[in-house]
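Only one protein chain is missing from this complex, and each of the others stays in its spot.
What follows is chain A.
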Amino acid sequence: MRKLLVVLTAVLLLTGQLLAQRSITGKVVDEKGDPIPNASVSIKGTTSGVVTNEQGNFTLTLTPNAKTLVISSVNMGTEEVAVGSQNVINVTLKLEDRALQEVVVTGYGSQKKANVTGSIASIKAADIENRPFTSIDKGIQGMVAGLQSVAGSGQPGSSQAILIRGISSINAGTGPLWVIDGIPVNSGDASRLQTTANLLSTLNPNDVESITVLKDAASQSIYGSRAANGVIVVTTKKGKAGKTVFRFDTEVGSNSTAYKNDKYRPLNSAEYFQLTQEGMVNAGYTAAQQTTTLNGLGYNGGNFSDFSWLDAVERSGAQQQYNISAQGGNDKTTFFLSGGHFYQQGTSINSQLRRTNANVRVQHKLDEKLSFNMNVNGGFANQRAPLNGGAFGNPILSSYFLLPSRPAYNADGSYNFSNLGGLHNVIALSEIDKRFLRQSSLRGTLSGEYKILPNLKFRSSYGADYNVLEEDQYNNPTHGDGAASNGRAFAYYTRYYNWVWTNTLDFDQALNRSGDLMLNAQVGYESQKSNAYFISVQSQDFPPNFNLTMPAVGSRPTTSSATISEYSFLSQFASATLNYQNRFILSGTFRRDGSSRFGANNKYGNFGSVGLAWNIEKEAFMENVDFISQLKLRSSYGINGNANIGNYDWLTLYGYGANYNQLPGSAPSNVGDSSLTWELNKPWNVGVDVSFLKGRINLTADYYIRKSEDLLLNVPLSRTSGFSSRTRNLGAMENKGIEVTINATPVRTRDFSWVVDFNFAHNTNKITSLPGGNDIADGSFIIRQGEAYRTFFLREYAGVDPANGAPLWYTGPDHAATTGTYPGAGARATLGNALPKYFGGFTNTFSYKGLTLDIQLYYNFGNYVYDSWGSYYLGSGFGATYNKVARQLDRWTAAGQTTDIPRYVYGGNNAFQSASTFYLNQGDFVRLRNLQLGYTLPKNLISKIKLTNAVVYVRGANLFTWVKDKNLPFDPEQGTTSTSNLNVFIPKTISAGINVSF
């Protein structure tokens, strides 16, 4: 400690140099001559400086070596003035190209965007506020080039898959690291009973100040260990000194299915019975068998019901949100308080999310040296989600499978529980059965910052996120999933407590006398631990009273389980930036991470990056090139890690729970690999930022190559080993791509402006190495060396034999011949990818006086979507007792007929229902993501009612969807596997809102 003091004193002397001084005064004004308060006036090459007062005046004590003053202010240009012998310096700042001044939050700090060497993108509060989306990850779709945000379900509160610059891992996690107010939080779906949930759905997007997406090594690598899939840094709102400002926002509307295809309309009874009878004749059943079967299906001698299950299941769902905030403070203390309420009903029964949350942030400056910050963000989301996929309790499945001849209600209005063909009356179950999730999250940070010296700062931050999920499920004893167990109920409790303690030292120093060469350095130490706690309870045999839904009522406890699961990280890191005259910027990071997820000798990994930027516009030869206000070249390379696997995957394990006669039983549970270690990701990036015509046109373009090595791969084993796979560090893959972002203001007059934002991303993925070069089967996909990950691998459907209506397939990828027998594995061919070739956003914003029209399009081209349940409703007779869709009516009926739907045979026509390209559709789509017309009420009008700002607007989200493939059955957005699974339909939302400040 004494030694430290000595050093600190030395540093103090070096930087302070308390010698002869003189003062200088002046005034900073804008182009109109109005004073600029809070402008920064500093001595170049040092950190000593002051800010102007309300009148724009300043007084600064000069250091002996001071040669130049640097004057700057938010949204204004920076001026440098030589210090001569004068004692008064007045400065005029020009309104500046904002892009150049923008400060972005990066890893463990913030930076002026002009000085960043990496590829980053930011999203401002205004772009995500008040949207009808349940979480911020949904709200950012189409806003950042190269960031793909895909919904898999329209369930309010559902998880959202995010891929930044392609998919970089096969079995380890592929989602980005979310850092909220400095805490790398647990994100994703932590539910265990719900079909989908999202930890981020407890965070109110209206509490978010900014989102920064770190896309390359230079920006990410300070998060080394977990940066492999990109980092999304979220900063919540802060208070500003001054008058307390209140703000109130509300939006109400309704949700309905965004995309529908008439070809996939479920049949009515008459259509279904016609097909069925035809199918029975084709299958060779006798007349008597036909009669029995048809009557069994509800034909009732022709006097049948006709009930549309889809109409009964779909609905127009309510959409509401209310947000209120207050902020203010003085120069020592600022605060931000907010509260919000959000309610969204899904597009079908049994689907909703209600969220309430609150946010507090207090910042206090004790003196110039010591400051504190504390913020707590709490959210409570109450979600109800139906089953999905093949579950009979899934209302969407039932909409397509249940026969229209089997109505939901009996003649007397009571629910029909009988003769449903083994399926469930989901209309009744939605009322009787329960599936709830109550998810509470608390995210908070307590941090302190001490300026040991003007250029040396110590920061300690303790952050935590605490998520509790309570899940209930009840299945009544009379009908549905509970009938087999005389009623059953579940109660699951899941708790994730994740804490992170980060200590950093930041240091700035001019490395030469002129201050031309600046060094920013940071060293840090971080420890993190996440521990999860799970309790699972199930009981069965319930009394017939449907109001008694808790497991306590059940007479036979069948699950009473509790366990924990933990992981920890320990990290040391350092970063440094060298800045030469803001022209050349060299940055480097190093991070050493240890993870509990690897064996004793492999816990640690070393990660790092280097980055270089050249601000060409600052060069002398660019001085006269007026139309270019920024021209920056940058490049970076680095190594990140991915440890996103199971907490205990490396261990060879025997597990318990294979019980017999209710006595304990054990079984081998994991193969393990003691040499398991980090998956590596090595991104290289080169990019350019250009700004023309004083910021009227801004262009950012990037090219990258990301190599993933030592993949944490689930290497498939021979099933004869008793296991199906083992996680090993084997294999490599590569993502290459380009990204372009254009922001332009084609028209800017006093009253009218037109702003265009466009972004484009193109990524190609290639698996460059697999163990032994062997293919790995992956359902409808193939994992093959030389091919892209998530490449569909299916038998190719060759249409219908016009002679007999039988399905045909190609015998091989060469299409040399067709066969009427479902061909063998050798006939499978690689056929396009689940991930798009091109995607991005295109936004036009028109403003005329107080009116603003915002049109945001999201586009996605070049991928395919697989319909995983098509075999049942479009299988030419397979699953004969389930309803079919309208496209089935195009079946072959007579010799010579040309159609792509085979002859309808009760029970199935050959193996038509088996996986083939028949069920694969092109996924290209363009969606009107946001259409918004707003009106800002005139100030003179609202000031009479003491308002400072008031906006009213109408909005349509996902209002229109264009798809290329007219046979696409469901919404083109089906997660990153692009495979439909009868989920709640993605909504379009029509709403109206107001925002008021006072």
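Following the convention adopted for this analysis, a residue touches a chain if its C-beta (ideal position, glycine included) is under 8 Å from a C-beta of that chain, and two chains touch if they have at least 3 such contacts; residues count from 1.
FYI, contacts and distances are computed from a predicted model.
Considering only "Xanthine dehydrogenase family protein subunit M", "5-oxoprolinase subunit PxpB", "ABC transporter permease" or "RagB/SusD family nutrient uptake outer membrane protein", the record for the omitted chain gives "RagB/SusD family nutrient uptake outer membrane protein", by its UniProt protein name. Interface note: of A:Pro64, A:Gly242, A:Pro544 or A:Gly665, the residue touching the hidden chain in the full complex is A:Gly665.
For the chain missing from the display, the contacting residue among A:Asp775, A:Asp801, A:Asp900 or A:Asp965 is A:Asp775, taking the whole complex into account. Within the complete assembly, A:Ala521 is the residue of A:Ala521, A:Leu699 or A:Val952 that touches the hidden chain. Interface note: of A:Asn38, A:Asn90 or A:Thr286, the residue touching the hidden chain in the full complex is A:Thr286. Of the residues in chain A, those that touch the hidden partner chain are 3-4, 7-8, 10-11, 14, 280, 283-286, 289, 292-293, 295-297, 420-423, 460, 481, 483-486, 501, 503-505, 507, 509, 511, 519, 521, 523-527, 529, 540-541, 556, 558-559, 563-570, 572, 574, 594-596, 600, 603, 647-648, 651-671, 716-724, 726, 774-777, 821-826, 872, 878-882, 906-908, 910-911, 914-915.
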